[in-house]
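A single protein chain has been omitted; all remaining protein chains appear in their positions.
Right, subunit A next:
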Amino acid sequence: MKKSRFIVGFFGALALITLTQCFTDKQNQGQKLYVQHCLSCHMEDGSGLRGLIPPIAKADYLQTHRDELACLIRNGADGPMVVNGIEYNKEMPGVHTLREDEITNLLNYIQTNFGNNNKRYTMTEVEEMLDICPVPHGK
């Protein structure tokens, strides 16, 4: 009896550890992907580059265009875009190689960091958004 309780406890703890590990990994994956693909332009603190590259930090765009961001990451963007009242117009390259789960983690990372406190995405949600991406410009 005592032994089985111990075993249950042991596996319970193990499951808990794996679970939390999994969560922190997801957080880390979002951050890692940001560092790898986005930081060079949007900067460490998400501030962007004055007039040329819009900020991620406290950007209204993240909320007002929430449903378009999955496609934006995959296919990039060009043409004028207004972020926090300032117009930007420069090409952003897409990262075509990112999987749905990676895009979800990346989006959740930017929506909840850099002073942002926005709604998270589920993977199903992101998959649905990616299914109906507009055809990228000039491609």
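Convention: a residue touches a chain if its C-beta (ideal position, glycine included) is under 8 Å from a C-beta of that chain, and two chains touch if they have at least 3 such contacts; residues count from 1.
Just so we're on the same page, contacts and distances are computed from a predicted model.
Novice: According to UniProt, what is the chain that's been left out of this complex called? Choose from "Acyl-CoA dehydrogenase", "Aspartate carbamoyltransferase regulatory chain", "ABC transporter permease subunit" or "SCO family protein".
Specialist: The record for the missing subunit names the protein "SCO family protein".
Novice: Among A:Met43, A:Leu72 or A:Cys133, which one touches the chain that has been omitted from the display?
Specialist: The missing chain is touched by A:Met43.
Novice: Going by the touch rule given at the top, which residues of subunit A touch the chain that is not shown?
Specialist: Residues touching the hidden chain, for subunit A, are 40-41, 43, 47, 49-53, 91, 93.
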